[in-house]
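Removed: one protein chain of the complex. Kept in place: all other protein chains.
Chain nomenclature is as follows: A and B, assigned in order of appearance, with residue numbering initiated at 1 for each chain independently.
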Amino acid sequence: MLEIEIDGKTLQVADGSTIIEAAHQLGTYIPHFCYHKKLSIAANCRMCLVQVEKAPKPMPACATPVTNGMKVFTHSELAVNAQKGVMEFLLINHPLDCPICDQGGECQLQDLAVGYGESASQYQEEKRVVPDKDLGPLVSTDMTRCINCTRCIRFTAEIAGFMELGQSYRGERAEVMPFIGKTVDTELSGNIIDLCPVGALTSKPFRFSARTWELSRRKSVSPHDGLGSNLIVQTKHDKVMRVLPLENEDVNECWLTDKERFSYQGLSSAERLTKPMVKQGGEWKEVDWSVALDYAAHALRDVAKTHGGAAIGGLLSPHATLEEMYLAQKLLRGLGSENIDFRLRHSDFSADGKRKGTPWLGMKITDIGRLDRVLVVGSFLRKDHPLIAQRLRQSAKRGAQISVLHSADDDLLIKLAARAIAAPSQLPAMLAQVVKAVCAIKGVAADTAVAGVTVSADAQAIAESLASGSSAGVLLGNFAQQHPQAATLQVLAGQLAATLGGRYGFLGEAANSVGGYVAKAVPGAAGLNAAAMLKDPRQAYVVVGAEPELDCADGAQALASLTKAAAVVVLSPFKSQAMLDYAAVLLPVSPFSETSGTFVNTEGRVQSFYAAAKPLGETRPAWKVLRVLGNLLDLSGFAFNSSEEVRAEALGGQPEFVSSLDNGIDGGTLNLTASAQSLERVADVPIHFADSLVRRASALQQAADSAAPTARMNAATLAKCGLASGDKARVGAGGTATMTLPAQLDVGLPDGVVRIAAAHADTLALGAMSSVLSVEKA
Amino acid sequence: MNNQNDMLSPELSPESLKKIDREVAKYPADQKQSAVMAALVIAQDEKGWLSKETIAAVAGYLGMPPIAAYEVASFYNMYDLQPVGKYKLTVCTNLPCALSGGVHAADYVKEKLGIDFNETTPDGKFTLKEGECMGACGDAPVMLVNNKRMCSFMLPEQIDKLLAECK
Partner (left out) sequence: MALIDTINPLLTTGWSKGDAGWSLKDYEARGGYAQLKRILASKMSQDDLIAEVKKSVLRGRGGAGFPTGLKWSFMPKAAPEKYVVCNTDEGEPGTFKDRDLMRFDPHSVIEGMIIAAYAVGAKLGYNYIHGEIFDMYQRFEEALDQARAAGYLGNNILGSDFSFDLFAHHGWGAYICGEETGLLESIEGKKGQPRYKPPFPANFGLYGKPTTINNTETFAAIPFILGMGGEAYLNLGKPNNGGTKLFSVSGHVNRPGNYEVPMGTPFAKLLEMAGGMRGGRKLKAVIPGGSSAPVLPADLMMECTMDYDSIAKAGSMLGSGAVIVMDETVCMVKALERLSYFYFEESCGQCTPCREGSGWLYRVVHRIEHGQGRPEDLDLLNRVTDNMMGKTICALADAAAFPVRSFIKHFKSEFEYHIEHKKCLVDPEVQRAGSGFFKAGAA
């Protein structure tokens, strides 16, 4: 520790701190633009100049390390003159167009100009004009306002991992820009809007729609991936106008993914369901709530009476709130059904009944950054968990070794220590090889099932990396969780972690992937899981928040079973043509922004939120709808006055983290048999198609990550199928369905696999995410 | 692999790539980007100027983000981001040269060719550029031909000779 003095106040600061960090500790504000605590130091804006005793010149507080006994003056004449001088320079070429600037009211330049600027500038020469750039559908530019702080550039290079912006030309002609003709395509691009201290980069979807002071703000929680990013939702007249990150160092830090930031546009999609509807004689009618609820209750009661409760299946979105899931499972169980599930994209449920607790991340999110060896298994990490990828990217820069075991070698923009890329059917054996090799290095006996595998060079390299550190972690991604041998992967990951003395867990797929277990939205002993209740069609289904044809492991089968069912009761914020085809009643329920509720994130953190806006039209919060349905069905235990009461019952209190988190499996067995068939499908869930809300977010749907699905293969596989990249390929699954997709070269795929995105209407007919395909030239 | 290096055409010639390889070999194995300045010069020599496709090709070859290569190409002022004439004449007009006729030499060339700085003669033969100090002030006026050939003591007679020589 060092002792220093700032403006006469003495304080202790850690070695290596800069003056601005020390001042921050003291609550002393030093004006700055280029400095940002998460980015490298550029020291280029020169706004943070302060006086340091004995230094002849003012020093930049952001870049000057403190030394013991240093005396700093942030408001001395020397400091203030320097700061005013810099402010004058910043303004001479600035358009000073605050009244028409979207940043107006939240602009650091505007704020500081008030304190440090002179009223009249002596600059009477011609002002610089900088051409605007097209950064894509999300970020709008007004580059004449740019003050060249380079925060946005450093963000793309350092946080997002690939330099998509640069400062070209030099001197006064310096311009921030992407490469000619390129846009900014990172899944984290919206953060540059927050980082821009002036109005040069603003939100394209939000543009000109409101002034900041007209907005009401509410804290909320992201309904998308398992991280549970904290949000500020801003509304005007009960319409969500903008979503910003709420800083939470333990969760999302100060970042948001584009999905989380811009999905709000889906809230006002034309497909919003705003009135209850029932199908009568094949015709849809808008009806009153009471009519719709009666209709739904009757339908369910009828099926339960005539066919038994087990004839009803409940499909819950993993993006539904804890309260919704809790009441939905209560309702279904009240009707006598144990067929309840929220794990819609899973295909291996063999661990059910053997789990020691709720599967979870296996550690705190912040612990990820403390691991020095990490193996990520079966994950499209950058697109499925952009902010966890970001944490690992920073870890790698600090020297952590990150390895990957997966069926696609997508560029994670992380420096990898080792990687093994294998067809999906080979993943369990590949992970077993890593386990065996690590056991060999550590000199412990391996499980007999594992002992039989032959260790490949790639697995050996991963093992050596993992074994060389002191704190290892194994993270199972969405692809591993959706894998037909998911339980085997889980057991192997457990063995690997145990041998390494490390930790392992799941990267939660959805906002409530942990919460679903806590809410008991999983089948009981006699119940059917999500796959089984679709494979073995039910008479009736209750669907909460999901679009099963897009959200299930086998969308085609889901569609078929739902269509066959006598009664499908759908609680959804949206309607779609598919729903209109298979449903009997559509109950308009609130999306996350219009209801209170709780998400339990992947580390088990309980995060509740309130409605940010009033429900649209006749929409009602789903927990209330389920409550009324329970009452109409004369079920006991539905007397809740608030969502808090539901939560209290579901959680047995109000903990910060849920209890009973445990990834262990009792008597888990390993299934290493690989049905090595040619042309296995690798199905990813593209980032902007993962749930019903983001699928309807208009600007996101124009982003680079929303490109139409293709059939991706490596060069050898393309050649085997007689295809060249760009050709039309006829793709078939199991002989029945065929479709035509453009073939595309993907050098990161192993031989014999075809990668085709799931969760997309265009590929729905292909059926199961995990399947064997036939491909030929169309 | 990244999504931004997909503009690999127009390919550089094998000779150019060989020259670039020779530059790359000068630096530590993990510092290929160090060769970008030389590589852009080699590419400019081959193509006459640096189109965005050429810059992207160089970036791709060196495994660096295209915008990082563009930053370099736009920062150093002897790279030509627009097509230039067959002969690019750069006249130093900085003070030490000007004291010995640098500006007058530039004016003389302008008049002879009928073009101003940053212009190209209609026949595509000459482009005229204003240069900064070339580190040859003792030989003023000085002039660069196509970046690599330095001409000293460029008084009217010498300028006439040079222009006549450029076929």
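What we mean here is this: a residue touches a chain if its C-beta (ideal position, glycine included) is under 8 Å from a C-beta of that chain, and two chains touch if they have at least 3 such contacts.
Predicted model only: the values in this text are computed from it and were never measured.
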{"item": "Chain not shown: contacting residue from B:60, B:85 or B:141", "value": "B:141"}
{"item": "Missing-partner contacts on chain B, residue numbers", "value": "26-28, 31-38, 40-41, 62, 64, 68, 71-72, 75-79, 93-96, 98-105, 108, 131-141, 144, 147-150, 155-156"}
{"item": "Those residues of chain A which, in the complete complex, touch the missing chain", "value": "41-47, 49, 56-58, 60, 63, 65, 82, 85-86, 88-90, 92-93, 122-123, 125-126, 147-148, 150, 167, 169-174"}
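As a working rule, only the chains that are shown with their structure count from here on.
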{"item": "Chain centre separation (chain A, chain B; CA means) in Å", "value": "47"}
{"item": "Of chain A, residues touching chain B in the complex", "value": "157, 162-170, 177-182, 185, 409, 411, 413, 704, 747-748"}
{"item": "Residues of chain B defined as touching chain A within the complex", "value": "1-4, 52, 56, 65-68, 70-71, 74-75"}
